[in-house]
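This report concerns only the one structure given below.
Note that this complex is displayed minus one protein chain, with the remaining chains in position.
Labels run A and B following the written order; every chain starts at residue 1.
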Amino acid sequence: MVHSVRRSIFTRIARLAWLPLCFLLVACHVDMYDQPKYKPNDVSNFFPDGRAMQPPPANTVPLNSYNPDSPLMTGRIEGQLADQLPPEIKLDAALLAHGQSRYNAFCAPCHGLVGDGNGVIAYRGPMTVTSLHNDRLRTVQIGYFFDVITNGIGKMYSYASRIPPEDRWAIAVYVRALQLSQNADVALLTEAELQQVRAGR
Amino acid sequence: MSAQIFPRNANAIFLASLFGLVMLVVGTIAAMVGFYLSPWYTDVGVAKAQPVPFSHKHHVSELKIDCRYCHATVEKAATAGFPATETCMSCHSQVWTTSPLLEVVRTSYQTGEPVVWNRIYDLPDFVYFNHSIHVAKGIGCSSCHGRIDQQQLAAKAQPLYMGWCLGCHRAPEDHIRPREEVFNMEWDVNSLSLAERQRLVIEYQIPTDGRLTNCFVCHR
Partner (left out) sequence: MSHAHVHSEGPSAESLALNHEVSDVRSRPIVWGIVIVFGVLVLSFVLMGIVLAMAAGSITDTSNTLSNDEVTQLQLPPAPRLEQNPRVEGDRIIAEATERLESYGWVNERAGRAHIPIERAMELLLEHGLDVVK
């Protein structure tokens, strides 16, 4: 009698022994952590080149009002470098401030914050970086800067993949501001500023 | 008097066992919590090997390259973006052109095969984090990524527990900074007073009515 009671208790406990396993099961259930979907920069087992982010296939054309041949996108008007801003870009303080932040992020490493070609990378690397402060670049069309950023020039790579067209125009405008700041006609300045120029402060 | 079944120290052993059992349970739980919070589990501060031993310290702290130079989509897209091989080559076609350490990058540029970097921060797939909104609302890189400019190989600075996310979503004024300082690694939150930071929260139109802690803000 006592024996059978003890056995039934043991059986009852043994029947519940799987309960702690639940903890393991819930803790290891990670289906939702790694869902079968692609996120940017993922590795893919499906595409032959192993990329989840597939480059657009050849001959892909953009939709809507996007016009790849417009001055906004090419920096050119009828094949010639644009000598004015495209109609979509309005010259204002916000554009200049935006251009400044872009210039300092993308251009300053080599061209320097001042644009004199003495950036930190240029200082360390074995290369000569073009200064933005010479007569050729001061008189060149504004579309030239857009074109260089878009297509690269000489040893400079294209920055088209990193800087959207609107930002390229902002940088081009800011380059003009930099050029003015390093070569301003004193006729533009006030008397107080002239004093500061003479004092070198 | 019948024969003693238990020895004289049975009472003491029983009490000690009870105590031991309690301590064992408490200790096990404490050890599990400790493990859960420790770098063994969270990987905080654990540098991962990468195909190229890229040093953020060198490129950010010494070369003064802006975060956006490589992570160019951080202001526009959900992901900051791993830099394309072309981004590396825009400098390293000129600098360190014969370095064996950069062989992987050069090969990638020639063949078009991407360099497979090892992800440091891997959010669960049910969390939809968006870099651009945080950057636009004045949350700096270093708030989550720590002083990445002082790390050679990159490592996690935060375990990314949900409670940590919520801490900021409940009180953004504890972490906000002016937009111009978002990419400044050395920015100290305490350089602005609490009142000034609260003004920033209002200026950047960050909702303070508790909407930011709704589930659907991060989980969709």
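As a working rule, contacts are C-beta pairs under 8 Å (C-beta built on N, C-alpha and C of every residue); 3 or more make two chains touch, one makes a residue touch a chain.
Computed from a prediction, not measured in an experiment: that's the story for all the values here.
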item: Residue among A:L72, A:A105, A:I149 or A:V173 touching the omitted chain; value: A:V173
item: Of A:N41, A:N118, A:S131 or A:N151, the residue in touch with the unshown chain; value: A:N118
item: Hidden partner interface residues of chain A, rising order; value: 84-85, 91-93, 96-97, 100, 108, 112-114, 118-120, 123-124, 138-139, 142, 173-174, 176-189, 193, 196-201
item: Residues in chain B touching the chain absent from view; value: 39-40, 45-47, 53, 55, 58, 61-64, 96, 99-101, 151-153, 155
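Definition applied: only the chains that are shown with their structure count from here on.
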item: Chain A-chain B separation of Cα centroids, rounded to whole Å; value: 21
item: Parts of chain A lying in touch with chain B, wherever the complex brings them together; value: 32-35, 37, 39-41, 43, 49-51, 101, 104-106, 108-109, 120-121, 124-127, 155-159, 161-164
item: Residues of chain B that touch chain A when the two form their complex; value: 63-69, 72, 76-79, 81-82, 84, 86-87, 89-91, 93-95, 112-114, 116, 119, 124-126, 180, 183
